[in-house]
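Of the protein chains in this complex, one is absent; all others appear in place.
Right after this comes chain A.
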Amino acid sequence: MLRLALKRSLRLGPAVSHTPSAAMVVSRGYHERVVDHYNNPRNVGSFDKEDPNVGTGLVGAPACGDVMKLQIKVDEDSGKIVDACFKTFGCGSAIASSSVATEWVKGKQMEEVLTIKNTEIAKHLSLPPVKLHCSMLAEDAIKAAVKDYELKKAKAAPEQE
């Protein structure tokens, strides 16, 4: 119950492209990087799910009712991630974690991004222990996006012959 109350007090609202309302409360628990990602959202948006070069990772944290969508655009020849975007409904830490994740996967190989650990994201954002699972959610979203892309490729491959 305490954890839920803490989450409620730290909750800032959803991440979309509109300017955050004046009602946003910057509680002393938030690191400046988290606030920065909230105020200046990077890579918020959506790719076409049906695009064969797009991998979509959709994950959720039922305990806090968070949903996180992370998409990657992959160059099929090089296997490099050329673009990424996200859409997250959850607390400031979840939004910032997914934002950081999209920044970090850009320009990397798919195998490489699978090694991104939630602890690195958490450290970068100075997340408190109670928010560690937000970074875990971002790590899972990256993995889910890569998995989705590979599944798509595997399905498409026999048709190309």
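By definition in this document, contacts are C-beta pairs under 8 Å (C-beta built on N, C-alpha and C of every residue); 3 or more make two chains touch, one makes a residue touch a chain; residues count from 1.
The working rule: contacts and distances are computed from a predicted model.
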Between "J domain-containing protein", "Endothelial PAS domain-containing protein 1", "Outer dynein arm docking complex subunit 2" or "EF-hand domain-containing protein", which matches the UniProt record of the unshown chain?
"J domain-containing protein"
One chain isn't shown here. Among A:Val34, A:Val59 or A:Val146, which residue touches it?
A:Val59
In the whole complex, not just what's shown, which of A:His37, A:Lys73 or A:Lys87 touches the removed chain?
A:Lys87
Residue numbers in chain A that touch the chain omitted from display
1, 3, 13-14, 16, 58-65, 67, 69, 87, 89, 132-133, 136-137, 140, 144
